[in-house]
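All protein chains but one are shown in place.
Showing chain A:
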């Protein structure tokens, strides 16, 4: 295999590697007929990312030397990233980047031809590997939204960099809503601040989704693709299927960017809707989340009836004990980790959905639904992987 990248494309390649490094620790490199593919998956198999660079992206592209089988290799992400560590330097000094792999050597050679005749050669050891292929198809997702990366970049700006998960949904008036998602811990007395960003439909190039649908996914992982899309000035599309009538179990969301020379896909697992304790975007509360906006600054008479702090205050005064300690009445939230099997809008079709028992592995309720076996074709497994969820007891 031999690929030669020149000019501005070197930085694009570097940016893609940076994005991939936000997801996984190993980079799967595979030269294909339709281009060079770079893929990665995270350790919990809840996030998969891939970039495919078309042959035209390269000044020279040779997938395999004639007669030989195309080589696939797996490299440490850290090593490959080190080549493109400082994008600013890459942009300023690198004129050409040559990536080559031949069957005889045990190294992937990345050679940077820089200004002033400087040549940097990186010999990265690799492992042979199977093809990493996640099972997903954007076409199967009924809901799509697409916007310039800049719009989405501005949309996530109010959220703290440390925020792990975010809920994306369609609110009243076809507004797109992003809301910080916090896992409710039953015993925590300190509640976290909830931030919500509401964007009008007009800012989107495509919005194919009904009001009320929502998904929750890892924001940190999404930011990886977002920063790539922003730097390349591309549009980003989100394909998803929210749990509900059409699917009972959460399907991963597919985030995609595309232009004539490359395409990128980030496939992120989504949280199952039944795990959402905070007012879900699908609930009737929705109508309160996106009040109709007043274009002018004339004070619009807020209806304080819904901001009923008084009854809460009354409850507080009577429960305060004699020492005068601050008694905060316990907030009735859905009990613990076991979601109530309450009649929701989707319960007619409700099968025995396994709930997350307290004994399950650490906080992430994301499930890897889209990796059957690496080599297996189309069918996603009918239920969540047995490792992550135990059967519920007498549920449904």
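Here, a residue touches a chain if its C-beta (ideal position, glycine included) is under 8 Å from a C-beta of that chain, and two chains touch if they have at least 3 such contacts; residues count from 1.
Following the convention adopted for this analysis, contacts and distances are computed from a predicted model.
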Chain not present in the shown complex, as UniProt names it (candidates "AP-5 complex subunit beta-1", "Checkpoint protein", "Importin subunit alpha" or "Trafficking protein particle complex 11"): "Checkpoint protein"
Of A:68, A:106 or A:195, the one touching the omitted chain in the full complex: A:195
Residues of chain A (touch criterion as defined above) contacting the omitted chain: 154-155, 157-158, 160, 190-203, 278-279, 290, 293, 295, 297, 299, 302, 304, 307-310, 312-313, 316-317, 320, 324, 326-328, 331, 333
